[in-house]
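Quick one: this structure, given as structure tokens, is what I'll be asking you about.
Up next is chain A:
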Amino acid sequence: MAKQLMKGNEAIGEAAIQAGCRYFFGYPITPQNEVPEYMSRRLPEVGGVFLQAESEVAAINMVYGAAGAGARVMTSSSSPGISLKQEGISYIAGSELPCLIINIIRGGPGLGGIQPAQSDYFQATKGGGHGDYNLFVFAPASIQEMVDLIMESFDIADYYRNPVMILGDGTLGQMMEPVEFKAPKKRDLPPKDWATTGCVGREPNVINSLSLVAENLERHNWRLQEKYKHMKENEQRWELYKTEDAELVMVAYGTTARIVKSVVNKLREQGIKAGLLRPITIFPYPVKAFALLPETVKAFLTVEMSAGQMVEDVRLAVNGKNPVHFCGRTGGVIPTPAEITKVAMEIMGGEPR
Partner candidate 1 sequence: MKVVFERPTALTDKQTHYCPGCTHGIIHRLVAESIDELEVREKTIGVASVGCSVLAYDYFNLDMQQAAHGRAPAVATGIKRVHPDKVVFTYQGDGDLASIGMAEIVHAAARGEKITVIFVNNTIYGMTGGQMAPTSLVGQKTTTSPLGRKAEHCGYPIRMAELLSTLQGAVSVARVSVHDIPNIIKAKKAIKKAFETQIKGEGFAIVEVLSTCPTNWGLPPLDALKWLKENMIPYYPLGEYRTPGEVK
Partner candidate 2 sequence: MPRVEFDRERCKGCELCVSVCPTKIIFMDEAINKKGYKVATVQEMDKCIGCANCARICPDTVIKVYK
């Protein structure tokens, strides 16, 4: 298929369809409405089902049902809607069902606003709903990357029997970039012999997250933790940009990382050896990338469209080796290169060159 110019939200829908997703359950919320709108038009063309649910709560539970029934299924929403979905997400994680959840983040808390933000990082990477669980979370920075990751996400979800979340800010959903759809590299996927498809010639399958005996539930939890450990060992992804000789490593993901990239170039023009570490997976967090940084690094600067959430993971990864600074805008305000540059200059000003 030739390159097309696509809006982020449409590209999400098309990528999912190309990856074999045939079921979409959702509820309108700005700024991701083009996802359900696109799906309502495209899914019937490919023999799939689009259903606008009565609420985000119902939508995620329809996803639970469809995923349990063995289908490739997704939902998408934005921050307040994702909060409503947390109950269902916890059940999906607890029952180990594969699905894709898109969060096109807007400013919060509460109803917040409709401008882009990254303030759902904690919710996405630290569980979100009740219980000891984790989603597999990708944070793409371009529409092409979002498309590539979505096409892989369904395989990853099936492979780990775990929900995958794409965390995109409103800008990614709304902007337009050229994209092409390429099949991802194949994974060996186990058959879905656990799905509820009717028990012809076999014992009944049960999709369930209830466990009345504490010891059994603990055992289930440790097994989940093993799975997350496996993800941490095998699935971390990141991009390093001009870090080979960097003294200041800036850490940012999503749209913010693209702004920071231009800041890195500006700083380098001014003689400051800056680099960018861009997490692509935010769960599992790419701690391995930090180990690859050179000894020249003197400080870190985390830039986020939040009051400071990912910075905690950066501090854990740096583990006290260097100071970790933070620069962020929140509530839907996008940080400007000028303000980031200023903070970077202040940090490096005090350091000997």
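The set was built so that all candidates are chains of the complex that A comes from, given by their letters.
Keep this in mind: a residue touches a chain if its C-beta (ideal position, glycine included) is under 8 Å from a C-beta of that chain, and two chains touch if they have at least 3 such contacts; residues count from 1.
Nothing here was measured: the structure is a model prediction, and the numbers come from that model.
Trainee: Given the complex, what touches chain A, 1 or 2?
Mentor: Chain A touches candidate 1; the others do not touch it here.
Trainee: With touch defined as at the start, can you tell me which chain A residues reach candidate 1 in the complex?
Mentor: These residues of chain A touch candidate 1: 23, 25, 49, 51, 53-55, 57-59, 61-71, 73, 87-88, 91, 95, 196-201, 204-210.
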